[in-house]
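All protein chains but one are shown in place.
Entry: subunit A
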Amino acid sequence: MSCWQTVQDYALRSLGIGERLLPRSDFTLCDQIVLIGSGMIWNVYFGVLALLAGFCLATLLALGKAASNPLARKSAEWFVFLFRGSPLFIQFFFGYFLFLSLKQQVPLFEPFAAASVGALVVLFLNTSAYSGEIFHGALMSVPKSDTEAAAAYGLTGWRRFRRITWPTMLRLAWPAYINEAIFLFHATTLVFLSGFPAAQQRGDGLYYAQYFADKTFNPFVPYPILAGYFILLTLCIIGLMGLVNRRLNRHLPQAAERRPRMFPQMLR
């Protein structure tokens, strides 16, 4: 079987399109590269959607943590504590079993027991908490002179937040936020290892890598392939987020720009 045939059969296997049966014997390098690459679709899906949705909630959480209203502050603090203080792996398990039992009472929760929705919700809440903490730290270090200058120009309330505070907060938070994005994509590999089942063997990159490692009992091929995919993915994230970083810093002299550090001290 030629490699092109393999691509046609398995390139979209993780979405349920193409050959139904996974390869069972005589695994070629092509099989492994194509199928693991197919699984990466899920990693990108979870990562991108959770990141986009999480960004919005994280901004709200940062504001909540900084709010003077005790109700808003306490609830934001507890949310962040809950999701940053416990392992994502346990959160996935708990989320899955929670959705399973909710499903029995409320039919509305039917789709949540599947990884595509349920795991996305857990990842979304998790990354919101981590990013919220990063944004809150940045919000606290927005220079006082910036807001004072804005006030002097007659900017108040929502307009001041929208045009001064928020962009500055993002600019300060961005290097740390890039890390969070990278680790969020790494965290997507946990989805199918926890409670969430891979229906009809539609799994993510790690799911297929593990499949091959189990079948061939040789970890030295599938895991490096997966690692290669993730290095590419990480480089893409750094590139894209770096563009945003440039845009956020475009009004500053080059020297004042906060460059993302290659090896950060703080990880998630």
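The rule is simple: contacts are C-beta pairs under 8 Å (C-beta built on N, C-alpha and C of every residue); 3 or more make two chains touch, one makes a residue touch a chain; residues count from 1.
Here is the rule we use: contacts and distances are computed from a predicted model.
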| item | value |
| --- | --- |
| Undisplayed chain, where the name is taken from the UniProt record, one of "NADH-quinone oxidoreductase subunit H", "Alkylhydroperoxidase/carboxymuconolactone decarboxylase family protein", "Histidine transport system permease protein HisQ" or "Threonine synthase" | "Histidine transport system permease protein HisQ" |
| Chain not shown: contacting residue from A:P87, A:P111 or A:P143 | A:P87 |
| Option from A:A115, A:L170 or A:L206 whose C-beta touches the chain left out | A:L206 |
| Full-complex contact with the absent chain, from A:I41, A:A72 or A:L100 | A:L100 |
| Those residues of subunit A which, in the complete complex, touch the missing chain | 25, 81-82, 84-91, 93-94, 97-98, 100-101, 182, 185-187, 189-190, 193, 206, 209-210, 213, 215-220, 223, 226-227, 230-231, 234, 262-263, 265-268 |
